[in-house]
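Missing here: one protein chain of the complex. Every other protein chain is in place.
Should a chain be cited, it is by its letter among A, B and C, assigned in written order, with residues numbered from 1 in that chain.
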Amino acid sequence: MISYILRRLAATVPVLFTVAVMVFLMLRLTPGDPAAIIAGDNATTQQILDIRTKLGLEQPILQQFFIWLGSILRGDLGESFFFRKTVFELISERIEPTLSLAFLTIVLAVVIAIPLGVLAAYRQGTWIDRIVMGFSVIGFSVPVFVIGYLLIYIFAIKLGWFPVQGYQRISGGVFPWFRSLVLPAFTLSVIYIALIARMTRTSVLEVLSEDYIRTARAKGQTEVKVLFQHALKNAAVPIVTVVGIGVALLIGGVVVTESVYSIPGLGRLTVDAVLARDFPVIQAIILAFSFVYVLINLIVDLSYTIFDPRIRY
Amino acid sequence: MTAPASSSPVAETAVPLPAKPTVWRKLLRSPNVIVGIAIVLVMVFIGLIAPLIATSDPTAINPGARNRVPMATSTMRMDDGTRATVTHYMGTDTLGRDVFSRVVYGARVSIFIGISVAILSVSIGLVIGMAAGYFRWLDSIIMRIMDGLMAIPAILLAIAVVSLSRAGLASVIIAIVVPEVPRVVRLVRSVVLSVREEPYVEAAVTAGTPTLKLIIRHILPNTVAPLIVQGTFICASAILVEAILSFLGIGIPPDVPTWGNIMAEGRQLFRIFPHNILYPGIFLALTVLAVNMLGDGLRDTLDPKMEKRG
Amino acid sequence: QGAANVLRVVMHSDLRIIDPIWTTAYIVRNHGYMIYDTLFALDSKGQVQPQMVDRYTVSDDKLTYTFVLRDGLMWHDNQPVTTADIIPSIRRWAARDPLGQTVMGFIASMDAKDPKTFEIKLKEPTGLLIFALGKPSSNVPFMMPKRVAETDPQTQITEFVGSGPFMFVRDEWKPGDRAVYAKFQGYRPRSEPASGLAGGKVAKVDRVEWRVITDQQQAINALQAGEIDLIEAPSHDLLPLLKSDRNVKLHNWNVLGNQYTLRFNHTTAPFNNPKIRQAALYALNQEDFLKATIGDPEYYKVCKAMFVCGSPLETLAGMEDKLESNFAKARQLLQEAGYAREPVVLLHSTDLQVLTNLAPVAKALFERAGFVVDMQSMDWQTVVARRVKRDPPTQGGWSAMLTSWVAADILNPVMAGFFNASGDRAAFGWPNDPEIEALRARFARAGSEAEQKQIAEAVQRRVAEAPTHVHLGQWYQPGAHRSNISGWLEAPAPVFWNIEKGRGA
């Protein structure tokens, strides 16, 4: 098990290296020039050139890459072109909102989606199934920002239940924190719920046709327990897999959701950094997101052993 | 012992089993497929005849008639000095462009993006996936690269790719294709890996079938159904991702009408002039919904696993 | 802290850089006004008034200026402000600001006489010195402590100690989220009432928080919901929402307003030909741009005066028949100029609300005049990067781009950057026009307002012949605030002293 984890962690190295190379090259080939942006609207060409030199953008790309790689390996993510802050500082002050949002979204999604999916599978072919599946297809079809605007309009502006925007740090109390995240988390979770509910339904359906379900019924077990004790646990592996894969979706959604709700998280930071061509920040964030993604999927793989004793690493 | 085989009663006739309903028949029995196809066809049709039904040039600006509500009319001064009166069925946007015309023309671009992304990612993924699945030595190299690509969240990758070159149709399409490819590769590879163990493939190997023929004849067809299904989902998500990229301000250039664009431009005025986001939103969601339904329907009918469950 | 004493503000953009000398970005200028003070300042009537300076004298030959600082000036680290801080501050500013560079050309020496008194000697007389020290907008000559002011002008400062009415709370500064300012208890305001950027800067709230809400509509939602108190620049299209809300008031804080501008690239075809540039001047009209971006006539003004309507140098000279969308005349000029249908590469910025709709209008008007237009859309940051590229338009360069100026920045031909026609040394677009340059040099030396006015007229006439850029009309950006907020000053920049936050809604 330990050696499996180590091997998997080792395997992330080439993955992240690929990511690093791709991201780096992509950014350096972009037309935007961070120096011009830093210099401001009235800067002269010479001023901009000076800044470019200062930022090390005038060196050959390969050299820039190895300098960057070297410092990454030393654990130094570099310094933002814009803010007088290290990338590490920036990321660490932005991480709380994003983590909170992601956490709440996942919890919300799992709590809502799994019972829905099980129900749909159990009542396969009935109107309940159709409604759940219909909702899940619609969840995939409506852009996140539309959902966001609608929720804001109804629940924040018309009903005034939740704040329109903004994020409250958890240090300022759990309730304000929670309140500020309800709408964003719900917005973000729609597509996630759709995904998980759908996968839950499929894999529970698959499991429901298994012999051991019949065995459980032959023992005289009640349907609810058959569903939640026998079926769900066996269906868990594909479900947690999709929860893990869905994190990619979530990261994409975070970018939009944080924009809509003005949440100062990593998603906003990404957009801001991309629009400003703040290369060190973009590089670090994409690398960090990729790492998290790989890590989450490693955790997901490890969690298989909890759900399925046949899986051993 | 029984009588010699050649005279045995079961052996003579060839069709003891009832004919399986053909795939087509089954497809046409699936409400998802029918509704999906119908809506998609309507949208494609709208896109095709856009020049006929659009009430004005979708890019023609008219600063004097901006932000009109649906069904309002406006007059446009022409170059030759005449004035034309237009009814804006879906109102106008902040530049006074006719939203209805833009939505109708937008169908072209949005659907084009969906379809071309689906075709591109499926075909690229197919080739790479086949290679990875069939040639063991290539497998680990390809899969490592694919893992790398997969590890970058799709939207971030798209954002990065779009900012790569000037915003335009091509870069948006590339941006959406790139993250989809590894998913297709994985799918194809898994199909290839399982199919190559099938006895009939092994039988073809013992029959001396050359590798390329083997792949094309015996393995490729098995990927068609899952790929069609996957393709529809890619198509749906491409249309959506385009809208999201537009929303973040890095999509197709705003003068080209796409549903995503119209919504992105209209989003600031959502509270006052919801029509800018409502109508393209309805078209977009309807299309994505239809394509997703089509995909679901296809999967239900084409995926033998689902079939077993009946 | 009582909640009533915190002013929560949404600014037009996010504060990322904090050196107002190093960058010209307006948000950084606004930040400068929060924490720094200036020697002179423009009052609400456009007159330069002493601010940190208590009094000053000019010698009869108009060559020696002697300044005496006010009593009680303190840095945020509670050190007194002395002339040792002032002189390096002026130097650092002058190293970066175009007007500062011009003025520096006149200065022979700057000397501190004692901690309170310093002296500037000129080589030849200029009317610009005091005006420059009171320059209201980017780059503003903000005064910084000696150790900070001695930072290399090409390097950003890392310390944020000023002597203004607010202090920067560095620990709470989270780019992309918020910047926080706390009232500086040691600030001694002037005794005069506040007027424009001049007068007594009395901080009447304990804290000012600049919150980042990138989505315009969300900012307005937040204001209406009372989650924030003030929006510096709400989107014009959304103003109707605010007008109908009793809890919100609109406030036109920048009375001079702003000016839309189209800039030509003078180094490549087609706009390297003055006749073709003039054709453009004929083809365009201001109304279309203003309608398409601002919409409500209450907030825009068609104004053919390049140095801003309502300013001392306002004039119609040379522009009478231009900017009327006279396509026939434009076509004729194009023909005369032998326009070879080279495409006009028009940069279109898509992410700044106030600029987004300009390029499509320009494209439409250009096309009707017979130009071939290749409009390329990109975010503002890319425009900023792109416009300094001197490559041919087809290889990553450009032909024309649109932007907006704060009126206070373009009040005369010397301070307005786009009139600099010194070729390679000029701002992007690189016009090369010795005639304009000569006029600008004369303007700098002009002693009287009448003379200045006459030179300005000549400049405008020349520009009407061989345009460096096209002014596309004036517009006004009202701010919005909750109705319990009062005391927002009318000034070229948004300032937060004098603002009071009442209790209740």
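The definition used in the following text is that a contact is a pair of C-beta atoms (placed from the backbone, for glycine too) under 8 Å apart; a residue touches a chain by one contact, two chains touch by 3 or more.
To be clear about the criterion, contacts and distances are computed from a predicted model.
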Given the options "Acyl-CoA dehydrogenase", "Amino acid/amide ABC transporter membrane protein 2 (HAAT family)", "Peptide/nickel transport system ATP-binding protein" or "HypC/HybG/HupF family hydrogenase formation chaperone", say which is the protein name UniProt records for the missing chain. "Peptide/nickel transport system ATP-binding protein"
Contact set of the excluded chain (shown chains only): A, B
The one residue from A:Ile154, A:Ala218 or A:Ile299 touching the chain left out of view is A:Ala218
Applying the definition given at the start, please give the residues of chain B touching the unseen chain. 1-2, 4-8, 10-20, 140, 198-211, 213, 217-218, 221, 310
Those residues of chain A which, in the complete complex, touch the missing chain: 4, 7-8, 10-11, 125, 210-212, 214-222, 230, 233-234, 307-310
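Criterion: only the chains that are shown with their structure count from here on.
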Which word fits the touch map of the chains here: line, ring, star, complete or other? complete
Return the chain label for which the distance between chain Cα mean and whole-protein Cα mean is smallest. A
Provide the C-alpha centroid distance between chain B and chain C, rounded to the nearest whole angstrom. 48
Rounded Å distance, chain A centre to chain C centre (Cα mean): 40
Here the gap between chain A and chain B, centre to centre from mean Cα coordinates and rounded to Å, is 23
Which chain A residues reach two or more other chains? 31-32, 149, 157, 259, 275, 277
Check: chain B positions touching at least 2 other chains come out as 163, 166, 249-250, 267, 270-271
Interfacial residue positions of chain B with respect to chain A in the complex: 144-145, 147-156, 159-161, 163-166, 236-237, 240, 243-244, 247-250, 260, 263, 267, 270-271, 277, 281, 284-286, 288-289, 292-293, 296, 305, 308-309
The chain C residues in contact with chain B across the complex are 215-217, 220-221, 235, 237-238, 240-241, 287-289, 291-292, 295, 348, 350-351, 353, 356-357, 360-361, 363-364, 368, 375-379, 382
Can you name the residues of chain B that touch chain C in the complex? 59-61, 63-64, 66-67, 79, 94-96, 163, 166-167, 249-250, 253-255, 265, 267-272
